[in-house]
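Only one protein chain is missing; all other protein chains are in place.
Each chain gets a letter, A and B, in the order it is written, and its residues are counted from 1.
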Amino acid sequence: MNLNEIMVSETSGETVEETRVAPIENPVLKLMRKDRMPHIWCPGCGIGTAVNCLSRALDSSGLDLDKVSIVSGIGCSGRVAGYMDLDSFHTTHGRAIPFATGLLLSNPELKVIVFSGDGDLFAIGGNHFLHAARRNQDMLVVCVNNYTYGMTGGQVAPTTPLKSTQSTMPYGNFEEPLNLPQLAEAAGATYVARWTVFHVRQLVKAIKEGLEHKGFAFIEILSPCPTLYLRRNKLGDGVDQVRYFKEHSVLKNGAETREVALKAACPISVGKFVERQAPCWTDVRNAQLSAALGERFASSGGKHGGN
Amino acid sequence: MVDDSANVRVGKGTVFVKAEICKGCAYCIEFCPADCLRFSRNYNAKGYHYPVLARPELCVGCNTCGQFCPDFAIFGMRYKDIDALKAERDEPASRSGDEAQGGKS
Partner (left out) sequence: MKASPEGVLTGVHFIDGDHAACEGALAAGCRFVSGYPITPSTEIVERFASRIPTVGGMFIQMEDELASSIAILGAAWGGRKVMTVTSGPGLSLMMEHIGLAVITEVPCVIVDVQRGGPSTGLPTLPGQADMMQVKWGSHGDYEIIALAPSSPQECFDLMIKAFNMAETWRCPVFFMMDEAVGHMVERVEIPPADQIEVVERRWTKKAPADYLPYEPGPDLVPDMVKAGDGYHIHITGLTHDERGYPALNCAAQDKLVRRLSDKILKNADKMVDVREDGCDDADIIVISYGITSRVADEAVEEARARGLKVGSARLVVCWPFPDSVIERFARTAKAIVVPELNLGQMVREVRRVVSGVPVFGVDHAGGAVHEPERILEVIMQAASEAGLENGGRS
């Protein structure tokens, strides 16, 4: 913490800017790898805001951060793992969830977060999402949905709205996008929420709930991709999209997920749609094997190194 | 007459901006509940305008700006909390211009 960092903060009527010393550094930076700042995300990219929320949620969660691991896939959202000062894993495209499964099953003390993008989690990674949700694996999956594949230059994704243009749908997307909360609930997720990067306070709360939730928790975060999605579709800057989120979001806690699909010129349903308690995969497994084997059952928790 | 403008507080809180890392996205300006931020006329080495506290008297240090910022370039604090921190550290307050924290209002 460099207390002597000079920061510009005030301006008087004569547009004279004053520099002041902040008493502390930005508290959000506590969980970031400062030696890797600044990050690569574009001006107005919502991923930074989502990470801001994640950082503040973790900071106030009371969790032992040494035991929190973050796993991401490939893409702009996938870069999050590289910036968080946690045990972090930047894996292959679409496969963050099975990696996270192996990680959490190998060490029950770990709290595992998967943080990735819509294409990574639902196109190439769709099958893995399906089965981890079905199994109610004890992990939090955060999906930053910017309706595109940003890192590779803005191709159509399974979440791209109808009629919008992306580089591989140059004449307008004609594929129906997925309704992610509905898919998550149908697959078996036991906590499902959607917010946007406008909802910075609600997101911190939702992430904390997701972290505390025992079982498969899924949070969709709608986010602008100014450089590719917004620019190609002439939707303005990141701030314009976030303002749109603010003006068109409607709080619908407990809504039926089949009714929260994102449709043009319709309100955006946000809120916590699903929250139910069901034993996670590990607990069911242990109970079943214990019942079948009695005293012969040796639980999976073990010494490290696999003996 | 002593120019004590550096020591005068006008609002309940203030913001700190790292101008060099700001990318000029305007989230903080747009969503500040008190509408007290504006873009500076200056820009940083990357060519982005960064926010300044144009109406410091309205800032309450709610840190909404800091909660939005995708680049972690801005955050707000209440003077109450700034003072409490300084009291904890028992820092002798320097009175020279550029380095002084604003004094008691």
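Heads up, the rule we're going with is that a contact is a pair of C-beta atoms (placed from the backbone, for glycine too) under 8 Å apart; a residue touches a chain by one contact, two chains touch by 3 or more.
Quick caveat: nothing in here was measured; it's all calculated off a predicted structure.
Although it is not drawn, the missing chain touches A when the whole complex is taken into account.
Of the listed positions A:S60, A:N253 or A:S300, the one in contact with the omitted chain in the full complex is A:S300.
Among A:R33, A:K214 or A:K252, the one in contact with the hidden chain is A:R33. As for the chain not pictured, it touches chain A at residues 33, 36, 66-67, 69, 71, 81-82, 85-92, 94-95, 98-107, 109-110, 127-128, 130-131, 289, 292-293, 296-300, 302, 304-307.
We adopt the following convention: only the chains that are shown with their structure count from here on.
Look at where the CA atoms of chain A average out and do the same for chain B: the two points lie 30 Å apart.
Residue ranges on chain B touching chain A, taken from their complex, read 5-6, 14-19, 21, 23-27, 30-31, 38, 40-42, 48, 50, 52-54, 56, 64, 66-75, 77, 82, 85-86, 98-102.
Taken in their complex, chain A has these residues touching chain B: 4-12, 15, 17-24, 26-29, 32, 37-39, 41-49, 51-53, 56, 197-198, 200-201, 204, 237-239, 242-243, 246.
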